[in-house]
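A single protein chain has been omitted; all remaining protein chains appear in their positions.
So, subunit A:
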Amino acid sequence: MEPSFIKELSGIVGTDQTLIDTESLACYGYDSTPEHESRPGAVVLPGSEEEICRILALCHGAGVPVTPRGSGTNLSGGSLGRPEGVVIQTSRLNRIVEIDEENLTATVQPGVITSTLHKAVEAQGLFYPPDPGSMNISTIGGNVAENAGGLRGLKYGVTADYVMGLRTALPDGSLLRSGGKVVKDVAGYNLNQLLVSSEGTLGLFTEVTVKLIPRPPVKKTMLVHFPQLEDAALAVSRIIAARVIPATLEFMDRVTIRCIEEYAKVGLPLDVDAVLLIEVDGHPAQVEEEAAAVRAVCEKHRCSFFQTAATADEALKLATARRVALSSLARMKPTTILEDATVPRSCIAPMVKLIQETARKYDLTIGTFGHAGDGNLHPTCLTDERDTDEIARAHQAFAEIFEAAIAMGGTITGEHGVGLAKKKYLPRLVGESGLRVMRGIKGAFDPKGILNPGKVF
């Protein structure tokens, strides 16, 4: 990068918040996505919205690409910058601006950690449902940009369902306000929803206003063992057919169970095909009723064991085990390739079966877990990046898995985004017209194409 450009950049954020040394840049060449690396030209950590706008204006003028970054926990390569570009890390913008109890909203800076927001609103008896597995480190800005889902997605929805207002710095440094605290707003196109899941390609969020709901007074956590995979899958759709929408309905297969148990030691069974983690919440009477209905369905579908957490601690322990599923799998082998295939929930059993068969066909170890309630599965291949042959087979296997997901009416990513990792599958999913419209939108926001170029399409 030009020294004069760097000088202007550091003139905005300060030299100590401008990183250009080889060592620092090497540490921004990755995010949580395996197999993707790209070293940016510079990294800056702005301290205010104004600084962000000025950085964008500077880069826009110079035609320098900009990539937003929260905590770099995304699994699609979305926060990797370009060698000729600048990465803007939002971590310093980590203030909760306001919790508005009258309007039931919270307004935060983009670098606020998801679980920090949870704690702050829960202390006031309120609830912010989106809880990605990475919530202890992912930022709200990153969550909005990826439309992150979580364990509570089935009943409460995903990040998009809670975003009410955004302040977004556009590529030229101007500021776009969309939405706000109003519950109803039909003035023009719904830019809020368009910006959610834009993966940092349309604008950089500088402030996010989210909807809060009253905290459900009680919840019940249940863990159910199924010797047969089909029974578990059937139970998932029958629970919902029985008009019970659990807050959480998570699935773990045999490989995943083994790994979690090895790490978290929560007493998971090692001899069953599948385990479901189910949580129902709401008012006490309703929770009792729903828990009983869940139990009846599971027993009808030949579960071998049905455990209800007796204490909050026990419940937390069970839920924590699910949260660390991915990382526990990662203990087995050095390299973990996690995918995000999503199918209509009636197709869970065939999908899991297909994944297992594909793993066998390509001689791979693939553990599958995920948000069964919403059909979002995470087949995770345990491999070793030094074994190039195995890596090639893994990619072949995933190509087949995605093909099958699309054929079942599913999608190539339910929550992790397209980024770099899933780019090649997007045309197959959205078709020519889909791509054309998306490109048109990108052009309207970012005519010079400086914001997170090369991502999504």
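A few points about this structure:
As a working rule, a contact is a pair of C-beta atoms (placed from the backbone, for glycine too) under 8 Å apart; a residue touches a chain by one contact, two chains touch by 3 or more; residues count from 1.
Keep in mind that, in the parts below, contacts and distances are computed from a predicted model.
One chain of the assembly is not displayed; among "Glycolate oxidase iron-sulfur subunit", "Transporter", "Branched-chain amino acid transport" or "Thioesterase domain-containing protein", its UniProt protein name is "Glycolate oxidase iron-sulfur subunit". In the complete assembly, the contact with the undisplayed chain comes from A:S327, out of A:S10, A:Q286, A:T308 or A:S327. The chain not shown here is touched by just one of A:Q109, A:S134, A:N147 or A:N452, and that residue is A:S134. Along subunit A, the points of touch with the absent chain fall at residues 19, 21-24, 26-28, 30-32, 34, 45, 71-73, 89, 91-92, 113, 134, 136-138, 263, 324, 326-328, 330-331, 334-336, 385-386.
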